[in-house]
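A short worksheet on the structure shown next.
A protein chain is absent from this complex, but the other protein chains hold their places.
Our next item is chain A:
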């Protein structure tokens, strides 16, 4: 297809059939035959269109008639040319518009795709944010609850500490007085029985106050009242000490196997770390029946210092496992446990940027992993 503003040949403007028809009609009108040729043979007249000579009209006619035929031919070409120009322009324009439309369409599709991806990304980001917010909310809720519990605990600990101090001190003094009183009184069977009973009562009260003092101490650690010194900690040494303490507490040699690897010293609060180790070990010990062992492993893996405390004790159900870190949650009888052991242990480990993981199956035992990053 030619451009609308190209120059046209005779065939562009008029089909050969129409050219022949036109010549035939001219011939009939004038009574002489016409011939169209591409060159001037001397008796021809030029047919012009838009300043171009498109052909030569040859006829045996007087000049005036010959010229009139040429003008008539040119007039036909003029109108044919107008149509051809308009049609070609229309074609050019349509083609250009279509091309433009296609480009716009492609651009729209590209941008649609872009926005689709953007929407997808946004949805993902929103979901991600929602997850983060939910988690943060949960943590906030938990930490607010813990803070409230901590404040309560700190208040109680503070209030109890002083009376428990003088009660235990008084009980000791009372015991001494009782000795003196016993010595100064005559010995008879009834008095001996009475004093024995009295001593037993005072000892029992004493051990009761000790237990109260221990619970208060747990509460203090839990509520972060104590600010023990920050130092380089040898975890293996802390484990060994904690094991000894647990043995002493239970007045027996426990079946504890130590498998301690080589550990780097890590910065931390040794007293608190001991406390958390003690609490976990204490739980392990209490879970054991008459049989079963406790295994303590320490090691460094992927820049994480890990202390595993495994027991072959009673284990826990999933319901219990889900609540073990809840402050004051306990499965033991009232008075036998504060329900703070694992909460305290976890808070301590978290304060060292670590975590506690617990695996347990009812009746098969429990494995508690204290994990603290080395750097």
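Assume contacts are C-beta pairs under 8 Å (C-beta built on N, C-alpha and C of every residue); 3 or more make two chains touch, one makes a residue touch a chain; residues count from 1.
Basically, contacts and distances are computed from a predicted model.
Engineer: What is the protein name, per UniProt, of the chain that does not appear here: "GTPase", "ABC transporter permease", "Cell wall polymerase" or "Sarcosine oxidase subunit beta"?
Structural biologist: Matching "GTPase", "ABC transporter permease", "Cell wall polymerase" or "Sarcosine oxidase subunit beta" to the record, the invisible chain is "GTPase".
Engineer: Kindly state which of the options A:55, A:81 or A:354 is in contact with the chain not pictured.
Structural biologist: Of the listed residues, the one touching the omitted chain is A:81.
Engineer: Among A:15, A:67, A:97 or A:257, which one is in touch with the chain left out?
Structural biologist: Of these options, the touching residue for the absent chain is A:97.
Engineer: Since one chain isn't shown, list which residues of chain A touch it in the complete complex.
Structural biologist: Considering the whole complex, chain A reaches the absent chain at 4-5, 7, 48, 50-51, 78, 81-82, 85-86, 89-90, 92-93, 96-97, 100.
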